[in-house]
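Complex shown without one protein chain; remaining protein chains in place.
Lettered A, B and C in written order, each chain numbered from 1.
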Amino acid sequence: MVDAHDTAERWIGGGVTAERDRTIQVASLRYFDAAQCAARIASALGGAPPAAGRLERHGLPGSAEPFAMLWRSPSETWVLAGSPAPIDALRRGLGTTEAAWLVDLSGGVLGIHLAGTRALAVLRRLGSSLSIPRLGEARTGRFADVTVTVAGWHADEYLLLVERVFYEHLVDWIRETLADLRLEDDR
Amino acid sequence: MSGFRLPEPHGTRIDRTRPIPFLFNGKVLAGFRGDTLASALLANGVRLVGRSYKLHRARGVFGCGFEEPNAIVDLVDGERRTPDVRATTLELTEGLAAQSVNCWPSVGLDFGAVLGAFAPFLPAGFYYKTFMWPDWHWFEPAIRWMAGLGRTSLAPDRDRYEEICVDADVAVVGGGIAGLSAAVAAAEAGAATTLLCAAPAAGGALGWRGDATVRALLAKAGRAGVTLLTRTVAFGVYDHGLLCATESLAAATPGTHGALRERLWKIRARSIVSAQGAFERPMLFPGNDRPGVMLAGAAEKYAHAHATACGRRAVIAANADSAYAVARSLRAAGIEIVAVVDRRPPESIGAHAEGVRCLAHHGIRQVIGGRGVRGCVVVDADAPGDRGERLDCDLILSAGGFAPAVHLHSQAKGRLRWLEDAAMFVPDGAAPGLHSVGACAGVFARSAALEHAAEVGRSLALGFTVPPPPVGGAGRSLASSRIPGVRGKIFLDLQNDVTVSDVSLAAAENYRSVEHLKRYTTTGMATDQGKTSNVNALVLMGEATQRAPAEVGTTTFRPPFAPVSFGALVGRRVGNRYRPLKRLPAAGWHAEHGALFELFGNWSRPAGYPRADESLESAAQREAETVRGAVGVFDGSPLGKIEIWGADAAEFLDLMYVGTMSSLAPGQARYGLLLNEHGVIVDDGVVARLGTGHFWVNTTSAGVERTAAAFEEWLQCEYPNLRALVTPVTSRWGNVTVSGPKAWATLATIGLDRRFAPETMQHMTIADGEFDGSPVRILRASFTGELSYEINVPVERTRDLLERVWAAAAPLGGCPYGIEALEILRTEKGYLHVGVDTDGTTLPGDVGFARGLERKRANFVGRRSLLRPAARNPGRSRLVGLKPADGRTRLPVGAQIANAPPPTATEGHVTSSHWSPTLRAPVALAMLARGAERLGETVGVHHLGQRIDAIVVATSWIDPEGKRLHG
Amino acid sequence: MMKIPCPHCGVRDENEFQCGGTAHLARPALDASDREWGEYLYFRDNPKGSHRERWRHAYGCGRWFNVVRDTLTHEISAVYPITETPAR
Partner (left out) sequence: MTHRYSAWSLLRGAFARHANWPAAWRDASPKPAYDVIIVGGGGHGLAAAYYLAKNHGITNVAVVERGWIGGGNTGRNTTIIRSNYLYPESARLYDFSLRLYEKLSVELNYNVMVSQRGLVMLAHSRHDLDAMSRWANAMRMNGIDAEIIGRDELASLAPGLDLSPRARIPVLGGFVQRRAGTARHDAVAWGYARAASALGVDILQNCEVRGFLTKDGRVTGIETSRGRIAAGRVGIAAAGHSSVLAALAGFRLPVTSYALQALVSEPVKPVLDTVVLSPGTGAYLSQSDKGELVIGAMLDLFPSYAQRGSFAITQSILAGVLAMFPAYARLKMLRQWAGIVDVVHDSSPIIGPTPVAGLYIDCGWGTGGFKGIPVGGWTLAHVLATGENHPLAEPFQLDRFTTGRLVDEAAASGIAH
């Protein structure tokens, strides 16, 4: 049953580049009440859990330890970072509080950056327009028939976060979409 | 041969500099870019294009769009066939090869046409009245062979399809002037507007006439930012304003294989405007199905858009003023108009036909020419029996009035009303979320349609009240488009060969409701879905039962407006994308070690690791034996993993599981059965306590999503006050399980801390450790009955761990083992496999978990159901072991247990069965009625007519005391 | 395909949700009679018209919530938290 599956990590078509984020670390911050643990998180990390539907980016890319927090549900925020350091810092900062709980999901959740002027057009071919975030938003919804958290990362750039077991499926869908966009452009 | 190509300037839609050769029934013909297959066939003088569905009558092109009942062809491209394609909406492309359908050996010489001679014995529903003796099966094969239209290929379709989802403030369906006008107005008023147009270019009828207004509107649409989708057919309006359409990309990529063929558009529109126009209603007269009889508007379109004359001498059968406009237009193109035979009295005729002979209050009594019109006989409507007058012609055009295309309005739950004067159904007010403009709203006057459509577009954009349509402008038509009293075969539904007398028959036999009429006569059930027959059918039924057409009723139009390919509806959900396939994080390692992968649920997993000379079965035997004798390595990564955290986590788990989890000390683990509220076992697994308020839950690999969802549902809906959080972490952790007497000997050499040795780490405990700089979580639990370590490792390190473990296990005589070996091992031990040994009726008591339930305090899920009489019935099944009486014969899984020969009442069935390499004998598990009381009894095991005797035994064959678990 | 307003994520397509059936079923205690227990497990009003039911945003935030939906027209007239019980 093993097919020769795609080991590439970058796909281009229709002016859109899809690229796996090799370094991304993901941790799930769980709580009963965001307000209760906001101060603690802020002191540990320098940022509070974002409001519903929001993505908050902290630090600049390339600067020491940039990280982002995105809203997933009323009891969950995902902390994203390019290295384990911010997540470790948060774990230390939280200590053994009863207010919040940090679960490392790194490796279990994979990231794909979708960038280009037609990145939105690609997302529309994966899922409902109702589930596509605007810049600075994060929405979890159904894309390629699986659950994907999509963040409006930059102008014309989205970060797609997907459970590891669905990564190959999502990539397959994206890759074929990009290939067809490329064919369309060639005509 | 009577159609021909008109000279320039005719042909606004064709490009004479781009000739396109194509094949029709094997013959090479030529058309131009911009032709449809139908227009090209007509221009080549082809009259006979197909055969009707029931009687195999010769048929020619009848219409010019979705209403076409006759010109249905198969497209053939090597192995690839596209069945049942409408020639009238198919753009001519390079290399196109079409074949007539439903004829053998050819469309000209069709043996099926002999059915025509039997037509008198084949009225509507004839098959309900005969073929009963001796049995329908005697007749059915022949009837099946006669039926059907095109042929489908059996090779997988290599083309691709995609889906796109967009938003619009206003979505306008129909690219005619009404649609354009509405779209331009909406866009100019600031609305994000999408215009869907079925044709390759917008403009509609005025467009192919070269009208200046259309050009101006198109320019405005571009400036106002209207998104124009051409070759896009809106086929459905669904719940909450979802508009669905398919865009054909095939014409843009002719001849390519494996290209994007169609795109499905899902448009979430705040408002939908329908501007789909109207279909022409045919006249009803004997022989109205002959090649050469066609819709008047279609002939006009072919002449102007495609420079195709459908004949040289035309008679127009009329019931509407539009006949005269067509007459003038065709005459200007050089086609002789012999006469307009108008069914209406002179005072109802609102148009003037200068220089055209008008026979008012007349109708056609007979069409001359079987395979092509050569003339017709016309009579006075009051004297249908008279000899009448013969008119020589090669074309008879039908102008019976119009039927507004109310399909989308009706799909959107809009109502209809009958317009007596014009004899048509029009929308009765707007539908929820959908407004009609232009001809489909019953607005036929051009300027009124333009103005109203613009007003609608603007109002929708700005949120104003939408004005009602100024219905009218079509002139007068009679409800009946035939003259009473003429005899002969008058066709109502051309494709299905439903005649006027079939409607009378249905009325006489009491199939009078519109749905009974459709179903009994099959009118409106063909591939055109009655676009030319529905109104005539309602009028005829009304006549037969003395009711107005509106009283007969209207059928509710449902999607699709026009047939939609399965491929377009499915989009990219084909192959592995049909359902995500889950692969192991270290799938490559297993492949390198000879794994044979199979699907278990959605997981691709090693069933075993057969060597070159081994079958899977013998590999599984070897692997199982190796685990019992030395050590085996298993990839358990799919095992469900859920973390539960919070002050009330223990209390919560007590409510979820049959067992009591709150009594676990940190570091301890316990087996648990999970029930649903009906008391039925739905999953099992191990619950381990990591800390006071922190648990690690293993579920089955198939059950993890279901289990996590159930936990959330109970927490959120029933126990919202419990402080517990549920986080599934399956994907985060790989799992390498090492099992066998040499399990620790293996692990001791990979650098694990000595505290994990079996002497210090007990069976059913959990502990965190470190492997090569990464955290690991080790659970001492066993699915094999041997000393086992389940090592959970960060998923990206799974392969590293496997390699290290393997390097240590191989020298000790170990092997990797797959699911098949695991199944042998757990059956030997009598370990339950939920979903295999249990089904959706199995209660805990049935598998020996009844004891202790009474003592538990918590009201766990499903508990109350276990107290019901049926759950306490002593006759219930019980999981037991079975061994064959002869000690050799394997008992087939699924075999039924009974002592009497079948047919008889079954007492149970075999659920798991294997040859045990350790015992050198077969072992099996079974569910058996009152099984617990029947140890030692001999029972009959029945499999597909064969009986095997077996003895009921306890479920555990190997190490029933469980000593081996401890190493 | 319906549009369903998730109270946390906003309006989404129907195929992101899972319907959990009738809302506000009171779960009887362990000492309930077989009849009461059967009523709770199986018997439903099943109205043709307005129906209080619960849905989960399965592909989104995962939260359950209550919906008032017409079973004939599929129009949704209200959405409210799972913990809220309306006055009947």
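Some notes on this structure:
In the analysis below, a contact is a pair of C-beta atoms (placed from the backbone, for glycine too) under 8 Å apart; a residue touches a chain by one contact, two chains touch by 3 or more.
These figures come from a predicted structure and were not determined experimentally.
The omitted chain makes contact with just one of the residues B:446, B:573 or B:723: B:573.
Only one residue in the set B:332, B:462 or B:508 touches the chain that does not appear here, and it is B:508. Touching the omitted chain from chain C are residues 1-2, 13-15, 18-19, 21-22, 34-35, 38-39, 41-48, 51, 53, 69, 71-74. The set of chain B residues touching the chain not shown comprises 53, 80-84, 120-121, 123, 126-133, 136-137, 140, 143-145, 147-157, 159, 161, 236, 238-239, 242, 244, 266, 501, 504-505, 508-511, 513, 515-516, 519-520, 527, 529, 558-560, 563-567, 569-571, 573-576, 578-579, 581, 598-600, 678-680, 836, 839-841, 865, 868-871, 873, 892-896, 898, 902-906, 909-910, 942-945.
Rule of thumb we're sticking to: only the chains that are shown with their structure count from here on.
Between chain A and chain B the centroid-to-centroid distance comes to 32 Å (mean Cα coordinates, whole Å).
Along chain B, residues 266, 268 each make contact with two or more other chains. Within chain A, the positions touching two or more other chains are listed as 128, 130.
Chain B makes touch with chain A in their complex at residues 160, 162-167, 252-253, 259-260, 266, 268, 572-573, 576-577, 579-583, 585, 587-588, 591, 595, 597-599, 604, 643, 645-647, 693, 723, 725, 727, 729-733, 794-796.
Across the complex, chain C is touched by residues 52-53, 72-74, 76, 128, 130-131, 139-142, 147 of chain A. Contacts from chain B toward chain C in the complex involve residues 238-242, 266, 268, 413, 677-678, 709, 712-713, 716-718, 720, 859, 863-865, 867-869.
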